[in-house]
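The excerpt is restricted to a subset of chains, each kept in its original location.
Should a chain be cited, it is by its letter among A, B and C, assigned in written order, with residues numbered from 1 in that chain.
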Amino acid sequence: MKFGILVNEGPFNHQASDSAYKFTEAALAKGYGIYRVFFYYDGVNNANKLSEPPSDDRHIVRRWSELGKKYNLDLVVCVAAALRRGIKDELLAEGFRISGLGQLIEAGIQSDRLVMFGD
Amino acid sequence: MLHTVNKSPFERNALDACLTHAKKGSAVLLFEDGVYAATKGTAPGNTVAGVAKDLKIFVLGPDLKARGYDESQVVAGVTVVDYGGFVDLVVEHGPVTAWL
Amino acid sequence: MSQGDEPSFETGVVKKFLYLNRKAPYGTVYALEVLEMVLISAAFEQDVHLAFVDDGVYQIRKGQDTKSVEMKSFLPTYRALEGYDIEKLYVEKESMEERGLTSGDFVVPVEVIDRAAMGSLIDSMDVVLGG
């Protein structure tokens, strides 16, 4: 069983990215595969490596990077949504890549379940 | 089909939309601000308890706890799950419809 | 970074994709960016369905004129859907009527179905997207 994960909102303003992270972590812990995590709409802001939350808060961007590294996850940021919002290659945190929206549809096709998190 | 609701039933129409579309026997997970719909002593809580014979209703424990609720304050017929349980629901009930 | 980088649009698998639109247009961007998903899934030759429920029915209302708010109108994209063989558009009757709309108010041909039928449609899908 493989999951695709879609994150529609940026970090902090909404819980969407937090919930997606906890879900992904739990799925991996149970031994399931994650075909891809796709960041769309304001979700592209989750890839901004300049993010620097207070030290007593969770670091949403870094946490995705670290989970990605540990499990070799494919963390894909939508190119069109990212361009609009000013998320470019030079801002990408470790483990994220920018690609087309086709990567989301492909995840919908290739995964057994696509789970969407948003506002 | 698994339906998810992450919005407060007092603020938005997402819970109503979900409950009026979900087919008998489907599963519904309340999480994030959606967990308030499972709390005792509220009109949405009564609604949720009422549909729990036709739908399998779940609520995410970590989101309940974050908001200061524990299992004893959840209406009858609703099952509390953790993130691992959320994953199991997606596995068991098939495609997911998120009522954003 | 361009769509030309996609490995391939052909996967051999055809799934039922539903775009469940429940938000009003312009107050949020969802209506616009959903359309980009719709077009790409058609390029992947998937079985694409669009549903308009609750405030989503406002998305395809005729007469939208965004000049004075200076936002991009997406009605031209809707009108172009037929050219991509995307023809399974469903409007929920109860949502439409609650908003004082009739089937003549929409810019594209749609099938008006009741809430129970909408529930069954949703239930029969493989992938449900939208926002």
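Descriptive notes on the structure:
Operating definition for what follows: contacts are C-beta pairs under 8 Å (C-beta built on N, C-alpha and C of every residue); 3 or more make two chains touch, one makes a residue touch a chain.
Just so you know, these numbers come straight off a predicted model, no measurement behind them.
Only one copy of each distinct protein chain is displayed here, while the full complex in this structure file has the stoichiometry A x2, B x2, C x2.
The rule is short, and it goes like this: only the chains that are shown with their structure count from here on.
The chain pair with the larger count of C-beta pairs in contact, out of B-C and A-C, is A-C. Computed centre separation for the pair chain A/chain C is 24 angstrom, with centres defined by C-alpha atoms. For the pair chain B and chain C, the distance between mean C-alpha positions equals 26 Å.
Shared contact sites, meaning residues of chain C that touch two or more other chains, fall at 126-128, 131.
Among the residues of chain A, those in touch with two or more other chains are 8, 114, 116, 118-119.
Interface residues of chain A, counted against chain C in their complex, comprise 6, 8, 40-41, 79-81, 89, 98-106, 108-110, 114, 116, 118-119. Looking at the complex, you find that chain C touches chain B at residues 20, 22, 53-54, 115, 118-120, 122-123, 125-128, 130-131. Note for the complex: chain B touches chain C at residues 1, 13, 17, 20-23, 26, 95-100.
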